[in-house]
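As structure tokens, the structure follows; a few thoughts come after it.
Shown here: the complex without one of its protein chains, the others still in place.
Our next item is chain A:
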Amino acid sequence: MDIGVIAYGAYLPKARLQRSEIARTHAWVAPGLKGLAKGERTTANWDEDAVTMAVEAVRDALAGQDAAAVSGVWMASTTFPFLDRQNAGIVADALALPVGLLTLDVASSQRAGTSALSAALRAAPGFGGPLVVVASERSKTKAASTLEMTRGDGAAALVVGQGDDVIARLIGQHTQAVDFVDHFRGEGHEHDYTWEERWIRDEGYLKIVPQTIRDALASTGIDAAGIARFIFPVAAKKVAGQIAKAVGIPEAAVADNLQANVGEVGCAHPLLMLAGALEQARPGDRILVAGFGQGCDVLIFEVTEAIARLAPRAGLAGAMARRREETRYSRYLAFNDLLTMEYGIRAEVDKNTGLSTLYRNKGMSQSLIGGCCRACGTAQFPASRICVNPNCGAIDSQDPHRFADTPAAINSFTADRLTYTPDPPQYFGMIQFEGGGRMMADFTDIDPDADLQVGQQMKMMFRVKDYDPRRGFRRYFWKASPVAGAQSAGKGN
């Protein structure tokens, strides 16, 4: 039975920071950045982190899939928001997956994404249902660093397992573990420390990767010339082409590393590029993915006929199309704790979360589960002991009802410049779910030139609601975001 990828998903934050703005700001201190000042990079909103982006990527990957059948959620990142609280568990909770899961965090290397994928493919036959492998990064880079120019934020997810629905069959894989320290981030440090680029290229990329690929090809008898797509995720120019040439992969097979519009999304990047390759692949195509970081993972897939049956999804193309040009570099600095901002007295409110309160109510807050009354059919949020319908009032009559994937429309809204938010103004309003249920909801990803109207179609997204910097906690909730291209159905003028 085939083992491989069953579905893929991708998520990129909407803002695309223009690299020219970074270079312009730092021209006095780092004129060399000008050489990298082309194009744009993705940058997370203030309320996004590796967990929230992972949730969106997994939602995309699970489009048309039976989420209840999932046996595990494995999350890879080097920028987990929690060091001791399982991040994959938050992702699974946000998706309201059943608790009989193996959730797992894979960390500490740029190879974490491909290693998690490799391990999941090896483990898949031991599970009753498919595994979700998601890699997500919200990189922290120093201002005026090369990494600030070349990194991006985002997430990619793959559903892996066995059976007739496999769209990309694993036909070979090989791994080398080499403690080659091109960069590192030690305990208590926020940013990477990096060694010389030429050494990394010559002794790292161009020696470790070709050898691992050769070994992978040799052990499986696969011909390098037959590789239709070669995925190597690093930002450095021409390196992927040099590796391809060295191992005999056709030049035309080298995949674009997404530097022009995304940036390198850390350990998620090989999975993101794989999602991009799969959305363009035809049955029979062979895709070779290499992940680099203290060694190298190589995975070789062959696309199957099942890819034609895959349900529509945003994928990488959809994630790239959901885009807003960002030229406000100081906003990026503020969102990434690179500027000490004056947010006023309203920012001083203590955001301690009662952990017992959260646990008791996490179905509501993390899974966006409300209730639907068996007596009158009224969907309502949050769920309550007594039905809100004034003509019903039935007691203990509500079944769990999840609103996360239900479209909604704006009833009323404002742009609030008084309340504290890292990204003023705070847009929020009453949204009405299709089929019933409503909530006064925070909005997110509102463009500066947005023309919101009553009736605007909205979708729910999993985001950070509040940070508690004093204790290092953050609480998550769902926010409403405009559906791109959706027309207002309201009668406002």
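Before moving on, here are some points about what is shown:
What we mean here is this: a contact is a pair of C-beta atoms (placed from the backbone, for glycine too) under 8 Å apart; a residue touches a chain by one contact, two chains touch by 3 or more; residues count from 1.
In this section, contacts and distances are computed from a predicted model.
Of "Acetyl-CoA C-acetyltransferase", "ABC transporter", "histidine kinase" or "Predicted Fe-Mo cluster-binding protein, NifX family", only "Acetyl-CoA C-acetyltransferase" is the UniProt protein name of the chain excluded from the display. The omitted chain makes contact with just one of the residues A:Ile3, A:Ala119, A:Ala306 or A:Val388: A:Val388. When the full complex is taken into account, the listed residue touching the unshown chain is A:Gln380, out of A:Gln294, A:Asn336 or A:Gln380.
Across A:Phe232, A:Phe428 or A:Phe462, the residue that sits in touch with the chain not pictured is A:Phe428.
In the full complex, chain A makes contact with the omitted chain through residues 345-346, 348-351, 353-354, 357-358, 361, 364-365, 378, 380-382, 384, 388-390, 410-421, 425-426, 428-430, 432, 436-442, 454-455, 465-466, 475, 477, 490-493.
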